[in-house]
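Please read the structure below before turning to the comments.
In this view, the complex is presented without one of its protein chains, the others remaining in place.
Entry: subunit A
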Amino acid sequence: MAETLKKRHSIPRIELANITKQYPGCLANDNVSLTLMPGEIHALLGENGAGKSTLVKTIYGVVSPDSGDIIWDGKAVSIKSPSKARELGIGMVFQHFSLFETLTVSQNIELCLTPLQLTKIGNLASSITALSEKYGLNVDPDSYVHSLSIGERQRVEIMRCLVQSVKLLILDEPTSVLTPQEVSGLFQVLRTLAQEGCSILFISHKLHEVTEVCQQATILRAGKVIDTCEPAKETPASIAKMMVGELAEQDAGYSKKEGLHTVFSMTSLNLATKHPFGTSLKDISFELKAGEILGIAGVAGNGQDELMAIISGEDERNTGAALALEKQSIGQLSAAQRRKLGMAYVPEERLGRGAVPDMSLTENTLLTHSQGFIKSGIVQWKPLTDYAKKLIAQYKVKCHGEFSEAKSLSGGNLQKFIMGREIGQNPKVLVCAHPTWGVDVGAALAIHQALLRLRDQGAAILLVSEDIDELFLLADRMAAVCDGHLSPVVKTLDTSIDEIGQWMAGTFIHSPSHHSEETTA
């Protein structure tokens, strides 16, 4: 299909020639060239910081390149703003959605259109419904965005591009927030679009998806184009090798362990959310054993944040005996008291909750390691800085030094630091959200091995992640959350991606009426 389309239109949809963008201290794009034909699904691959985001932002007019040309449909253009990009027919679906939660779907879409486009479309709501049926997007124009699931929001973003009859659709890690079933639905939509001649530029970390859906791939490393390939002719391992530049250990398949005695338990916890867009926890019970990793899968916003907050003590409501550490009730204790008893915690949000942005790495270390480094109320700076240096070296954190402010680090590097800091406490229980989110392949491997070492030393680890592959790789037992319910907990070896995927969509919740009542409560 793509081959015939290519022959028919010999003019590329877009051609990037020698795009260079220099940021202070970092060459984000170095002479990057890339060609996209009409109807082609093209993957843009690379580790974090390889320059993928900068490149797509250049195409979408958010970033202006220092040098280089953009040729659109055979004509040189300069894309100065996102509205100019949309005028040309470029649409983009961001990784963090750019939707307005307090507006309806059709208001969100209307905001993106020029008054001229609006008059051309006429009745926006009916045209949304028509497109929705045509592509199977299932989007109701009158719903408020805050009431939609993540998958639905993504479809709204795609719809927003479709309404403008987009010719090039850019998707920034579109599948990272979807259940496996939603991913295949998305791919169906993308294939249909491509058949109609729309070009698609697809950023992803998940190599098996790239081999499944993309016809061409461009691989970036440190801002440069390292290689191009036809993913169908490659394997995930061979592509990973091109990305990392050395043989990456792909999914080595770590040994699974049986947990010992129960260290931490949650018993029939019901908790109403305090946030209008939050999820209430419904009757959650589980046990976490010494020497095991328990993985909790789920699409973002299904109660993970609330669960993490109540376990860590960040949510200060007294849950009494519903939470127990080594058979002692800890629901009444503060976050600091729980830490003293041997619990450690890596929140999803690194800046602001995992670390104080304006404080140095050394100071951030002190925040959770107060015992050893404070004597009679006085900070022991020397051992503290030594310890921070050790963490930086051990976890290969890229930064200027132990006095760098936390906010000056890239997300992945800060994550490595925080993980190291928490693991370094030798906790009895480590509660950890998205340990490798935004971390590159090499660093993720280091974090995985550190987690497994901790497990083998007898710690109990609760791992909450949206990355189902990672959970299968690391977890000894698994469960999924959906709408504040926790699925049964099963051994990883006894389940399948398909079953967990279905649980993520809530199939384990038996009575649907009961379920819908509770969501409105």
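For this structure, a couple of remarks:
Heads up, the rule we're going with is that contacts are C-beta pairs under 8 Å (C-beta built on N, C-alpha and C of every residue); 3 or more make two chains touch, one makes a residue touch a chain; residues count from 1.
Criterion: contacts and distances are computed from a predicted model.
Missing chain, UniProt protein name: "Nucleoside ABC transporter membrane protein", from among "Nucleoside ABC transporter membrane protein", "Transketolase", "SufE family protein" or "Cell shape-determining protein MreC".
Touching the chain that is not shown, out of A:R13, A:H42 or A:R86: A:R86 (per the contact rule at the top).
Annotation: of A:E101, A:E212, A:E326 or A:D469, A:E101 touches the absent chain (contact as defined above).
Across A:L27, A:V62 or A:V77, the single residue that touches the chain missing here is A:V62. Interface residues of subunit A facing the missing partner chain: 23, 57, 62-63, 81-83, 86, 92, 94, 97-103, 107, 110-112, 115, 274-276.
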